[in-house]
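Encoded as structure tokens, the structure appears first; notes follow it.
Left out: one protein chain. Kept in place: all the others.
A, B and C label the chains in the order they appear, each numbered from 1.
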Amino acid sequence: MIFYAILLTPLLGIILFSFIRKARWAVSINLFISTVNFIAMILLLMRWQTTPSFFILHAHEQLYLDALGLIGWTLTTFIGMTTALFSYGYMLQNLQERRITLKRLQLYHLFYQSFIFSLLIAFSANNIGLLWVAIEGATLATVLLVSLYRTPEAIEAAWKYFIICIVGIALALFGTILIYFAAQTSLDPSHAILWNALALHAKTLNPSIMILAFVFLFVGYGTKAGLVPFHFWLPDAYSESPGPVAALLSGLLLNVALYALLRFQILTNLSLQNGLANHLMIVFGLLSFVFASLTLHHQQNIKRMFSYSSIEHVGIMTFAFGLGNAVAILSGLFYLIIHALIKSAIFTTVGNVMHLTHTQKIEKIRGLLKLNPWVGWLLIVALFAIAGAPPFGLFIGEVGVFLATLQTDPYLAIILGLGFLVVFAALLRYMQSMALGNPDKTAYPTPPIAKINLVPAGLHLLIVLILGLYIPSFFMQILKQAASLFIGQ
Amino acid sequence: MNANAIQLLLSALLLLTTFILLIQRRIDSMIYTYAWQSAFLSLATLAASFITPYQWDLFFSALLIFALKVIFIPWFLRYLSHRLSSKNPSDNATSLVARPFLLSMIASALVLFSYNLTHSLRTSTQLFSSNAIAIALSIILLGMLLIITHRKAVSHALGFMVIENGIFFAALILTRGMPMKIELGIAFDVLVAIILFGVFFFHLNTSIDSLDVDSLNRLREGTEL
Amino acid sequence: MALRLATLSIAIIFLSGLLPLLFSCAYQKLFSRLNAGLLMLGSLCALVAGCLALLNAAPEYSQTIPLSVLPMLSLQLKLDTLSGYFFFIVGLVGFAVAIYLPAYIQSIPHKKYLCFFTAIFMSSMLLVLLANNVFIFLLAWELMSLSSYFLVAHEHEHETNRQAAFIYLLMAQMSGICILISFGLLAKWSGNLNFNTFTHLHLSPTWTSVIFILGLWGFGTKAGLVPLHAWLPKAHPVAPSPISALMSGVMLKIAVYGFIRLSFYFLTIGNLWPLGGVVLFIGTISALIGVLYAIMQHDVKCLLAYHSVENIGIIFIGLGLSLIFQATNHPLLAALGLLAALYHCLNHALFKSLLFLGAGSVIQQTHEHDLEHMGGLIHKMPRTAFYFLIGCLSISALPPFNGFVSEWLTFQTALQSSLLANGLLRILIPLAAAILALTGILAATCFVKTYGMIFLGKARSISMHTAHEAPRAMRLSMALLASCCLFFGLFPSFTLAHLNTIAEQSIGYALPASGNWLWLTPISVQQTAYSGLGVFIALLFITSLVYFWWHPRKYKLVSPWDCGFGGLTERMQYTGTAFAMPIRRIFQAFWKITETQERRPSLHQPYQTQSVHYALHTDDWSWEWFYKPWRIGIKTISQHIAKWQSGHLRLYLTYMFVTLIILLWLVS
Partner (left out) sequence: MMNRLLYSLLQTGLFVFIAPLFVGIVKMFKCWLQNRSAPSVFQCYRDLRKLFHKQTILAHHASWIFRFAPYLIFSITALIASAIPFIVSPSQTVGFTDVILIAGLFGLSRFFLALAALDIGTSFGGMGASREMTVATLAEPALMIAFFSLAMMASSTRLDIITTYLSTHSLWFNPSMLFVALAFAMIAVAETGRIPVDNPATHLELTMIHEAMILEYSGRHLALIEWAAQIKLLIYTILFANLFLPFPLINQLSLSAIGLNGGIVIIKCLLLAWVLVLAETHLAKLRLFRVPLLLNMAFLLCLLGLLIHVIAEVA
């Protein structure tokens, strides 16, 4: 029941937002729906805790929720809620400043809930075709969110995002069809497209088709995840979208793409047994990591800078999953969760910063700590958190990835170490130039920031801090269940 | 003349139309060619629905394709391109399209490449599908090539639709189509995508005053934004 | 018991930092007192815990407190003699700093944050010492760097401070990554993250060397070994002085602790004496370069920071000798070297924090960092001047103070190189000892200059005239450290006897007898013997005798001789730069010297000079050689890479297309 309740609440939102026109109502209802959604998720988690069911099948096996999906759901509903909280104040402000019209606000909420809905479907899809449809749906829902401001840059960014992603995702569809085809001989057509059946009979799948399929899936979903060299849409889309949308893109969309990639990695590994998928992921993970970490040094726009940081982290995660040993998978999963939390916190904070300084240019943002200590400290803490400093959760993930690397390929740890250093240098430099020092006194009058706008980022960082010091056993259990998908029981 | 031969013929026609699309420069004729290609695809689906008995799914698919891709999308694109630019809607070609021979050579190389790629699959499946999968794959690759070589936003939409056709064709010959639910989902997504294309054509037209995507290069690294 | 006390001390210090954040500004006075009190209490606990651990000799383990179901992420603590000894150092210096801090930070804005990060800093240092698994170690280690970063960046309005903080944290991060890899490799071989499984691992020589070098790199960066020292003279001066005292006096020792833990406890060096040779070489270079750069400084804290490089070099000379002797199967001498290094850790912590606190008092009173603007403060701040003098004497390794004892021990170790079979080592080690002697005398030169410029002569700027004696709390703290300097110089054998247990646990051998309360006889009476107390009493005796006998009962006070030109002004005094000029000329290859002299001729008479402008910059070569190439390299690469993102959509799709084709081609 709860399962369907979670799925249907955003759907209800979609329907509601087709009618509601009053701005204050709309933002409140958006927040309300997202909160209800998250509360339902908590109920589901509690049930999961009492009956540690490994997976749940629904709707003629078309929907399926295992630990991996559960992580996705929890993240989606939680970040959905906090971002709704952030967009409450943010959108009203935008409306006041006439950056958006009432009609576009309606559109925003409509797409917001459809995005959440497609994500929930994607994370719980057992049918790999449905998975594709949901991710495509999430892409289409976000395209117009990216161009919400209708500035030439926003339109350009959205167009690039749109074209690159639909081409990429079309390739993923081809890969999906190939997998369906590979299963034709061993499974009956109605089951050949179901992930659990495929995973069960993975050894009987045609290996040569699986190789081809994985390449297409990798390029397709890799484009969505922002792996180098398919990442070019990402900085544009992140930088031009409104604050809450950037938070959603970085916190959720990236995860769903990675999630899809992981599903097929598991499948391919089970079927091929030669680690081809792993090799691909290691190579492209490291490539993304190195490429993004170097590019990070050459940024003028705060949001673009953070988008490169996202690419770099996706690279690390992909690399970790590619390593494939137990420590790597566990750290990778942990990393994924923490990264989503921190990154969306960062983008909401950046939204606040931009509200404070009216610019995205890094060199024009100065002395935040003196301008507004709350925002300044949030930015500093978030930046250190994303740079992998203790006592935040990412530190554990980072240590885990290193240890895992040393277990299997010690030499890669050198690249990893150098890359971390390069990234750290860049982030620290930007942090210092933005948060420390004296603000430009002449530049602008600084508007006050409502405390409520700081709550989402603060909440995320608090969770990340707690996870960095203490990992509850329930949480760890889910992680372990999810990890066991990768390495077998 | 058996059904296999019909399918073979249709697949050859699909490839041919892709080639024509690739080297064409006038938007209008590109849209027509696309309509023809979709029509062939629809026919192929229809043929498949006759080969395999009681496959009403495929029959519906054929109808869907016909309605969506042969009628609606070409009409929509034509409407948009005429509405948005008063000038002669031709794609201001890139250097590659200006040399159709070179371009078709590259395209042929891609076809060869995909044939070679699917070579390994031949042992595992029946002969026809493995040849046809090579054609499907080359349509997909050529669709990407189309996007890369053309500059107009409308051509990009067409390129995407060609890729989409290629994928559908692959699904058709490999697995006799996807399950109906998925088919519908994909069709819905395609519909939304084409509408989004339409929305974007308007936005692009207002923001950069043309549909030439090469003038979209404000967002890049290393320059002041 | 000791461990419980140690944990308690960490908790108290941590709590002391949380307090100021919780209290509102209305209770500022109360919380600052409470904060200082807790800090003192915590340091005292750490001090006592360290003593207890040293006396106990047997290591104590805590129960494993899981932080998660994963065994790797659990809180495992251990207090053995080595960590106990460093606990003692942290506690002692921390106690002095805690006395000093409240009076000092009166004049500093945002003291809330300063107190908070100081507490985090100290407790994380203590946690590093207690950590018994890789994860906790790294966590505490990184926290230590991070909290001290905020302390360095505390006055972030100044560009130089931000730069210093940046380079500091970056280097700290590098050290963290090196240590992570090094410990990770150990964990790979032992199959566990717990330090208990690391004891004396037998690895192949290659892996031993890799782990060792990575560890040396990591810990050496944090300790400030040349050429990885560049952050140190930038970061230490810009932090508030008590924090510099903590960083220089204690934090560097934590790095030394880590290195000792790795090389003496975890790894088995076997017969790999070149590893010890590397340490010896780097130590020697650091000692020499550190002191040479120190001489050229005229910012007092920068000068002290470079001296930290020097002293860390001396510590690593001791460690290197110890490793060499260990690898060549002379465990007794290895123990001696280790003891020398360990004792120098304590001594350096004492006199360096004394000097930083003294410098802090001067800076607080005069708001002046530059030696060239100081002078004559011995009349204004007589007590501070006295304590500072003791610090200067100790750091210059002059008897009977503590610095001399540890350098003497290092010399004694080096002199035993005649026992080695390897001829190369037999020559190179005395050479290293000669460089150590050079370092000692250069340090003395440097501190003659420092003391002379700050306290002696006439005031060189107006700000000196308004100076007063430092507040009582600050004097008390300096007095404490100064008397410790004297105490550990006079009674070394007591401490060394307890350090013997460390040597016994790590090397397996202890010195037979390090002497009685009067005599320090590290090897045998025949070899050598030293009595700090004896020297002190003899000097005291003879000096008082001479004084009472001969001191003139009447003085006549006059102006000094001015060569008949009339009126000596303070501008005619020798400056610090002038004082160091001969050294600069003799060793000029060591600095990047840019000397510019500009003569401005008079407008009316071209051959008459109106004014002369002279500028001298002595910069660190290591920036040119080890830092700039990286910076420029990364910048260039990043610019080139950025060109890929040209903004053309079709190009992006081409990248994707080509990658797809290549991948398909590769897998087929």
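Assorted remarks:
FYI, a residue touches a chain if its C-beta (ideal position, glycine included) is under 8 Å from a C-beta of that chain, and two chains touch if they have at least 3 such contacts.
The structure presented is a predicted model; accordingly, all values stated were derived computationally and were not measured.
Contacts of the undisplayed chain with visible chains (whole complex): C. For the chain missing from the display, the contacting residue among C:F31, C:F183 or C:Y451 is C:Y451, taking the whole complex into account. Check C:R33, C:R426 or C:R599 against the missing chain and you find that the one touching it is C:R426. The set of chain C residues touching the chain not shown comprises 375-376, 378-379, 389, 393, 396-399, 404, 408, 411-412, 415, 417-418, 423, 426-427, 430-431, 433-435, 437-438, 440-442, 444-445, 447-449, 451-453, 455-458, 519, 525-531, 534-535, 538-539, 542-543, 545-547, 550-552, 554-562, 568, 570, 572-575, 578-583, 585-586.
Just so we're on the same page, only the chains that are shown with their structure count from here on.
Centre-to-centre spacing of chain B and chain C amounts to 69 Å, using the average Cα coordinate of each chain. The multi-chain contact residues of chain B, meaning those touching 2 or more other chains, are 117, 120, 144, 147, 213, 216, 218-219, 221-222. Among all residues of chain A, those that touch two or more other chains are 159-160, 163, 167, 171, 212, 235, 295, 298.
Of all residues in chain A, those touching chain C in their complex are 159-160, 163-164, 167-168, 171, 211-212, 215-216, 218-219, 223, 229-230, 232-233, 235, 276, 280, 291, 294-298, 330, 369, 384, 389-391, 395-396, 399, 402-403, 406-407, 410, 413-414, 417, 420-422, 424-425, 428-429, 432, 436-438, 469-473, 476-477, 480. By the touch rule above, chain B contacts chain C in their complex via residues 94, 110, 113, 116-117, 119-120, 141, 144-145, 147-149, 151, 213-214, 216-222. Here chain C touches chain B in the complex through residues 639, 642-650, 653-654, 656-657, 660-661, 664-665, 668, going by the rule given at the top.
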